[in-house]
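Please find one structure pasted underneath; my questions will follow.
Some chains have been omitted; the remaining ones sit where they do in the full complex.
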Amino acid sequence: MKIGIVGANGYGGVELIRYLVNHPYVEIKLLASHSSNGNSIVEQYPHLQGILEMNISELNIEDVKENIDVLFFATPSGVSKELIPQYIEAGIKIIDLSGDLRLQDGSLYEGWYKNTPAPPFALDKAIYGLTELNRELIKEATLVANPGCYPTATLLGLIPALQHKLIDGNSIVIDGKSGISGAGRKTSATTHYSEINENVKAYKLGKHQHIPEIEQIVSQIGNENITVTFSTHLVPMTRGIMCTMYANLKEPINESKVISLYEDYYKDDYFVRIRKGGTWPATKEVTGSNFCDIGITVDERTNKLIIVAVIDNVVKGAAGQAIQNLNVMYGWDEKTGLQTTPLFP
Amino acid sequence: MKIGIVGANGYGGVELIRYLVNHPYVEIKLLASHSSNGNSIVEQYPHLQGILEMNISELNIEDVKENIDVLFFATPSGVSKELIPQYIEAGIKIIDLSGDLRLQDGSLYEGWYKNTPAPPFALDKAIYGLTELNRELIKEATLVANPGCYPTATLLGLIPALQHKLIDGNSIVIDGKSGISGAGRKTSATTHYSEINENVKAYKLGKHQHIPEIEQIVSQIGNENITVTFSTHLVPMTRGIMCTMYANLKEPINESKVISLYEDYYKDDYFVRIRKGGTWPATKEVTGSNFCDIGITVDERTNKLIIVAVIDNVVKGAAGQAIQNLNVMYGWDEKTGLQTTPLFP
């Protein structure tokens, strides 16, 4: 199966490469990027020397039609919504890692992303690619909107509690902590080593564009209009996201009972691992892997459920989940090419 | 004025030294430690070469009576409660950086610290040393219980909102993020570089011994029994604490109005700085200084007040505040010896 990567020279693109060069059923046929066409990917990423010595080229629809079955878009916000429609029409399967196709309601995109939305037919076609939630729909999909990094950790952490109606949806507070790779490779004051190192920094409190994406799914699961409190923090590490989530319990419930419900909910999901009671996941325990690890406690003093979910933002939060979705679309074992053990220490 | 430091070879002790060697009215006359008496502090801390080449000795009450006016205890939990009573009786002024004298209700200490509490007369005598809150009481104090690091950031962030009755006390959620120095110098698996680096780790969710300390003060301010949700996370940096706090607003209120109330509340407090609307503090902006920086937003969508407070846990969260209290006790300018500019970058 032949694939192409648009935005190949960003962190999402290069992580797709890391996994896909070892995927048994896939051949990388195209690395596309507007900014660096013509150069070898190795010039920008010397770690790929001897692994994938391929030139980056300008995206061209005729070439794609001829040579590519599936196109990954690992492009910044606002790019894929312009390009994708013609590729849909050309019958190319697409997995979009950007936020352009995740919000079914175009006006939400307009409000949060300050940009015109993708055309309605594209939004209609797009399946939200949280694999564990939408596996059945993804099997038939030709266009997948791969989830954001924060929403992936948040939703995998909240869905079982919402499904089992354990918590009051509108009481949810999500405190997100992210490594710096989430900000991409573009240089800026906020990614400068000297200022990020030895520093925790709050940003976009209550204003992050992942908020409507989370609300869309929790409202669907909770079967009501849910508004969440969501805040984000940069922590001094490269990879990893932790979301700590707080919600009021509808009824008092035993911690071990909640853990059992979660274990049961995810019993067929290889990439979701539930921690034993009294222990908590750490981001390093999933680094470089597609796992989402979840720890749970009940704070009896305040009648709150507290959930901690961790992922590697570049893997389960981006490239890994995209490949998981590719595997599902093609009927391959979901783990194909993705069984990297976390890099510890 | 002659001071002594008990627990001189821990991080709290060595930070007291950092400031006190430059304090114009203070002379360090004693470094005491059980574990390393007889050696020079420079052997354990070569950064003090040429600055304070002093031997560490065993604590001895007769020596103290003769030579010391004020004794700082920078000892682990459970030590100072045993030692302090005799020094109180001997008329020595004491500033205790540990948690042993912070909880007025001994049974709370017993429950959270799993240890017998200090004798009642000591608890009665101890003034809780959150300088900005208790400045008047500290002026007359002979025994100060210096606040914990998390409570310092949390309380400075919450007190104005509680004083102005803006928020529902029982809805408070505090998400704490701390650098590793908070765990002290003792080696353990949880301070091992290879496992802390590139890692965010949740710990003691809903079970941290700083919870009753926070509740004691917010209940007093809020004039009702308040229970808080409090969780803690280790982030890969040495110094710094950030507490992100969420609470339900009693009435809708404008963000800039809240900021004004905070600015006004702290207008005479040099070490508390309120950020402008739309900006957020970062821990590095207070590193190596005694400041507590606070950012505030109103999340109108969920009717929550969100407060972010940062301190250097070793300074305002320990040694710096202890010296601030010393200054208050002696009627000196509160900033004496403490005007270090944050180390940035």
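Chains: A and B, in written order; residue numbering restarts at 1 for each.
Methods note: a contact is a pair of C-beta atoms (placed from the backbone, for glycine too) under 8 Å apart; a residue touches a chain by one contact, two chains touch by 3 or more.
What you see is a predicted model; the values in this text were computed from it and never measured.
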{"item": "Oligomeric state of the whole complex, in copies, if 2 are shown", "value": "4"}
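The rule is simple: only the chains that are shown with their structure count from here on.
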{"item": "Centre-to-centre distance between chain B and chain A (centres being mean Cα positions), rounded to whole Å", "value": "38"}
{"item": "In the complex, chain A residues that touch chain B", "value": "170, 173, 175, 177, 179, 194-195, 197-203, 205-206, 227-229, 231, 233, 235-240, 242, 244, 246, 280-284, 287, 295, 297, 299, 301-302, 304, 306, 308, 310, 345"}
